[in-house]
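Encoded as structure tokens, here's the structure I'll be asking about.
Of the protein chains in this complex, one is absent; all others appear in place.
Residue numbering begins at 1 within each chain, and the chains themselves are lettered A and B in the order written.
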Amino acid sequence: MEIRSNEFKERSVFAIHDANLQTALGRAHYGFVGKRALQVAELPEFEQLREEAKNLKNHVLDNLDHYLARYEQAVTAAGGRVHWARDAAEAREIILGICKRVGARTVTKGKSMVSEEIDLNDALIEHGMEVVETDLGEYIIQLAHEPPSHIIAPAVHKTKDQVSDLFEAAHGGPRKTQIPELVDEARRVLRDKYFRADVGITGGNFLVAETGSSIIVTNEGNGDLTQTLAKVHIITSGIERVVPTLDDATLFLRLLARSATGQETETYTTISTGPRRADDLDGPEEYHVVLVDNGRSKMLAGRFRDMLRCIRCGACMNHCPVYGAVGGHAYGWVYPGPMGSVLTPLIKGLDAAYDLPNACTLNGRCQSVCPVKIPLPELLRELRHLQHQQNITPVMQKRALGVWRFVATRPKLYHALEQLAARALSALSRRGRIRRLPLAGGWTDSRDLPAPPGRTFLELWQGKRGQK
Amino acid sequence: MSARENANENARAAILQSVRDALRRGPLDATQVAALDARVPRHTRPAHDEDLVARFMRKFESRAGTVEHVASRDAVPAAVEAYRLAHRLPQRAAVGAALKDLAWPEGWLIHHEAAGITEALAVSPALCGIAEIGSLMLASGPDSPTTHNFVPDDHVVVLETARIVDHFEDAWTELRARPQGMPRATNIISGPSRTADVEQTIQLGAHGPRRVHVILVG
Partner (left out) sequence: MTPSPTAGPRVGLFATCLMNLFRPNVGFSAVKLLEDAGCIVEVPASQTCCGQPGYNSGDYDAARALARQVIEAFEHFDYVVGPSGSCMATIRHDYPAMFAGDPQWLPRAEALSKKSFELLSFLADVRGAAATVDARYAGTATYHDSCSGLRGLGIKGQPRALLDEVDGLRLKEMEDSEVCCGFGGTFCVKYPEISEKMVDDKVRNILATGADTLLGGDLGCLMNIAGRLKRINAPVKVFHAAEVLAGFADGPGLADAPKESR
């Protein structure tokens, strides 16, 4: 997916004026936020689980090499194969190789953010394969030729009418307008694809070192049909997704659905271990896991290591007022919202996504709902620091900060300027406010500026108390 | 070694090295590895004081699943026949081989193979039930193929009440106890398939079954 994160400002303005999008975002927001709150209220151990989950992820990261090696051993023992991909290009090459070897013509896909990250679909299509997204939300945006706008609900920005239009154009036949009809039509169309698929590709929420299993959670069952009916099952997953045992995975299972959609559990939690056995009546003949690094091992080294705890639940973006105002497409790449604002610059480069770490008030709601307690505001600030150090910050801003520092470290000068400002702004004001202020259009275009009384507190205090 | 296998070896070594560089250490020594292998995870489990069967039923039914209770395994075919009639389904089903010894009604077309695209009804044995979240756990195998769980519109699952365990961890114990090892697919199923991808409106039967009916035995 081409990265367009530097179009954030224009896209966000466009999004704010998109009435359909605003309606869709409002609906999703109250669903996800409200339902999660109910789940949290019903589980007294929730906060305890968050703390344990954070610690468990940290333990895994501290021993990532060990757990990856154990995982690979167990996958191999179960009859599967592990492939290691240093970057997106290598991951694509591996998957293309497998697909070409088996003569794949139809490839079905369960939802995998990593597969978007590595630009997999286009590569498969370029080699003449039909690629079919089976998660209903992903299917909708595939028809729309759009990227996902949310990591859990990829088509959250679409209205029912828009879906009707897409289905009518893609499937032919009479236009369906009711949601049950639309879902039934998708079910019918996709069922055919599942049975025709040569390769099924899914993500991996968790990779279990104990058993060499991958775990996916879905509500639809599409990941299951994808992996069971195709001849080859390929799992694309980041290297940070490994957990030691099934009992460890359980800790995250208790947090994931509650945090993501406000459900106690998703409909299907599936633990896949290797290809079909000799006496199985169905299942894939081959089982491949593509472990993707793509910058993750580097992240482990520095100040952004905490980001590797992420379990891709989407709670942060559900609760982020900026995401809530502009939706996911404004962020311009695979991962939106707070977690996307940290990951995008780290994976694609600081200068590829200047606005993302800056379009944030550091309000901290994201961190407060993150099931693994990632200090997102702190990480975003660190990215700003890197931008400042590497001169990616606009020159004007650096100069302004330089001036501010110069003045603020000279109290007498600072106070003199404040007093000047107090008098000037007071003089410009009418009836207690300033309606228009040159150079401050960012404020006064939509807000009045409350007028200062004309004397600063410190002046008045010195006047009253004669203190020094 | 082929070129691809060679590249894989190199990538593996490079990634693990990159991980160790990030952690500022070399490979773990034998003692450290042994300690990690011997590690026993201990995580908080949500507490409750409900009867396991009651909790299982309450939670499963809260997600549009249905549950009925029969006294013994012999009663299962009749219960399935009643279900079939109630939902006007044809007299054919994919039945997990573990249930083939039951007295299925005359005139039914029963098979024990994988489910085909026109499958309407499947009947499966559950390995166990998990009371914590009111879910079924099914293990793939010659006695219960995975396609039975996902292809048909209607899925009936036979679960012995004695096999309802409390937490996930208890279910893993059941899995580990199997002499044949981990199944190809372990499906934890909490109800019918659903989606909310169109305007956040919940719709059942997205890709998996529209209806899941549990027959509790004993």
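By definition in this document, a residue touches a chain if its C-beta (ideal position, glycine included) is under 8 Å from a C-beta of that chain, and two chains touch if they have at least 3 such contacts.
Just so it is clear, the structure is predicted and the values come from calculations on it, not from any experiment.
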item: Touched by the hidden chain, restricted to displayed chains; value: A
item: In chain A, positions touching the absent partner; value: 9, 12-13, 16, 321-322, 325-326, 358-365, 367-368, 381-389, 393, 397-398, 401-402, 404-405, 408-409, 411, 414-415, 418, 421-422, 431-433, 440-443, 445-453, 455-458, 460-462, 465, 467-468
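The working rule: only the chains that are shown with their structure count from here on.
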item: Chain centre separation (chain A, chain B; CA means) in Å; value: 28
item: Touching residues (chain side chain B, partner chain A) in the complex; value: 4, 7-8, 11-12, 14-16, 18-24, 27-28, 32-33, 36-37, 39, 41, 43-47, 59, 63, 112-115, 117, 133, 135, 140-142, 145-147, 149-151, 167-169, 172, 175, 180, 182-201, 203, 205-209
item: Residues of chain A that touch chain B when the two form their complex; value: 24, 27-28, 31, 43-45, 48-49, 52, 56, 62-70, 72, 78, 83-86, 90, 94, 97, 134-137, 140, 153-156, 158-160, 163, 179-180, 182-184, 186-187, 190-192, 194-195, 211, 213, 219-222, 224-225, 227-229, 239, 244-248, 250-251, 253-254, 261, 264-277, 279-283, 291, 293, 297-301, 305
